[in-house]
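Omission of a single protein chain aside, the complex is shown with its protein chains in their original locations.
Going by the order they are written in, the chains are A, B and C; count residues from 1 in each one.
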Amino acid sequence: MMGTPELKIILEFGAGAELLFGNIKRRQLALDGNQKWTIANLLKWMHANILTERPELFLQGDTVRPGILVLINDTDWELLGELDYELQPNDNVLFISTLHGG
Amino acid sequence: MMGTPELKIILEFGAGAELLFGNIKRRQLALDGNQKWTIANLLKWMHANILTERPELFLQGDTVRPGILVLINDTDWELLGELDYELQPNDNVLFISTLHGG
Amino acid sequence: GESAHTKLNKDDVARYSRQLILPSFGVQGQLKLKNSSVLIVGLGGLGCPAAQYLAAAGCGNLGLIDYDDVERSNFHRQILHSEARCGMSKAESARIALLELNPNCEIRCHSRLLYSQNAMHILRGYDVVLDCSDNLPTRYLLSDACVMLRKPLVSGSALKMDGQLTVYSYGNGPCYRCIYPVPPPPEAVTNCGDGGVLGAVTGTIGAMQALEAIKVIVGLGDVLAGRLLIFDGSSGTFRNVRIRSKRPNCHVCSAQPIITELIDYEIFCGMHATDKNNPMQML
Partner (left out) sequence: GESAHTKLNKDDVARYSRQLILPSFGVQGQLKLKNSSVLIVGLGGLGCPAAQYLAAAGCGNLGLIDYDDVERSNFHRQILHSEARCGMSKAESARIALLELNPNCEIRCHSRLLYSQNAMHILRGYDVVLDCSDNLPTRYLLSDACVMLRKPLVSGSALKMDGQLTVYSYGNGPCYRCIYPVPPPPEAVTNCGDGGVLGAVTGTIGAMQALEAIKVIVGLGDVLAGRLLIFDGSSGTFRNVRIRSKRPNCHVCSAQPIITELIDYEIFCGMHATDKNNPMQML
């Protein structure tokens, strides 16, 4: 279908973070391509659309809560601008809980 | 530098196959972009340019010897046309020896 | 011959409580493990940790096959054997260690070389087979036999600081011959005796062989069939690669197989099925 441009990205969840998102580990998203998508915007979109369980276990204020790592294309988001990173087509964004057990 | 177009690919070797190629596990190649590069052509280029040890442990006739797997972008080359596969920019080609020990 | 267990006893519940509570495991998963039987071929660097984690997890019946005896050069990686059991058959030595870990595990030892004449008879009694062997003829033999008997084959291998893992003969996945229809030239094969191997590498792959066997038995997660896991211990990285499905003209696992009985695998491969007897070979 022609028409509205889409920004396709892949969201992944691991090590327990998926439990907050309907227990789905991998999702392909087609976001509205007319707007600019930063990670900050993506988090708001996730909160509104796919965060099914206790949001305080995923978000704290405008960012992800301590203990969840964000990896963009397998690189720590801290190296890429964190909340301000602008999503590119086919980006892979992974949210992973930190494990403490043994 | 402008001028001759280049086809950039990454070659990787693992599980012992690197020993035939100067013990280098990863190489970035810039091939002549004016010609079409199939895996068959790449093998000839490798033989002529970087295969430093006993070629019969890497090649058998026009193809790789039994016991070496070829993976293009982490997919078995058999699913992609084997020798006839045409290399694309930024392709990753991995040659891996099969291990039998324990 | 025994009837299947339908209940966990009190000891089972205490022992496996941390595993029972896993999502999609539960009492039913534990019972499947208790009723399962797994054959471990080779009690070396891979077979020791694989057997250890299967026995610990509550696999009810383990078969151990190895023709070899315990020697000093094994200890750096074959962690079920001990100084006190030097000279004992590896299968017997492993059995003693495993029973200390879990006395509820029924363990049967086959202290002999697996070959074409005894393989079908031995394998028939098991649900899942683990290839923890150290040589090419045994790898082809196990794959062919598992295809003929329709048993999943969890195949691990290691050399130096590298390891590989996949599951053959499972679902639509390929068999060993689909991937390697022709054996490599003997001079291209290195064994652990000649090339060396790090115990922590065989330990990593062996533990994952136990994991894949548990997944097959319990029906957990995605079994590593049609995919190959490649471990480079030197860089500490793994690759998960997609390998072919069943080869339509595979001599063994295709719809019209050419090979329907086990063959002589030492002749097929041009080498012996014992790590020791092979001449020195490179790569």
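Keep this in mind: contacts are C-beta pairs under 8 Å (C-beta built on N, C-alpha and C of every residue); 3 or more make two chains touch, one makes a residue touch a chain.
Every value quoted in this text rests on a predicted model; they were computed, and no experiment measured them.
Considering the whole complex, the hidden chain is in touch with A, C. The residue touching the chain not shown here, chosen from C:A94, C:C132 or C:A210, is C:A210. Contact residues of subunit A toward the unshown chain are 14-17, 19-20, 25, 56-57, 60, 65-69, 71, 74-76, 78-79, 94, 96-102.
Subunit C residues in contact with the hidden partner, per the touch definition given at the top, are 11, 14-23, 25, 49, 52-53, 56-58, 72-73, 75-77, 79, 82-84, 100-103, 160-161, 165, 192-201, 203-204, 207-208, 210-212, 214-215, 220-224, 227, 229, 233-238, 240.
Everything that follows uses one rule, which is that only the chains that are shown with their structure count from here on.
Averaging Cα coordinates per chain places subunit A and subunit C 39 Å apart.
Spacing of subunit B relative to subunit C, judged by their CA centroids, is 31 angstrom.
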